[in-house]
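To start, the structure under review is shown below, and the notes come after it.
Yeah, one chain of the complex is gone here, protein chain that is, but the others are all in their spots.
So, subunit A:
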Amino acid sequence: MSKYLILIYQDDDAAQSEGETVNPAYREFMERRADSLLGGAALESPASGTSIRHDHDGRVVVTDGLFTESKEVIGGYFLVEAADLDEALAIASEVPAGAGVEVRPVRLVS
């Protein structure tokens, strides 16, 4: 079995906080795929993000906002376990995401 991270993208302006209850579509997905889900969360709005970079002298520079400017932003993620990419893609295609999702294999390190 391998682990995959499903990154959920939303349009920047749609990615507002939706309150404190889980969207029913997500609840249904999480119940259906409970056996494969290792973790996951929805994120607060992009406006609440803070980025950290290092300047030329290696000093930490903290700035307001997201790391990369883009029309789509990450709104949440799931960590799943799957036999192979096909299974991970089958799970990811059921995520009720706004703009779409990206599936990344998690690197194995010992």
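Rule of thumb we're sticking to: a residue touches a chain if its C-beta (ideal position, glycine included) is under 8 Å from a C-beta of that chain, and two chains touch if they have at least 3 such contacts; residues count from 1.
Keep in mind that, in the parts below, contacts and distances are computed from a predicted model.
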Listed names "RNA polymerase, sigma subunit, ECF family", "Peptide/nickel transport system permease protein", "Carbohydrate ABC transporter membrane protein 1, CUT1 family" or "Extracellular solute-binding protein", with the criterion being the UniProt name of the chain not displayed: "RNA polymerase, sigma subunit, ECF family"
Full-complex contact with the absent chain, from A:34, A:52 or A:108: A:108
On subunit A, residues whose C-beta touches the chain left out of the figure: 2, 4, 82-86, 88-90, 105, 107-108, 110
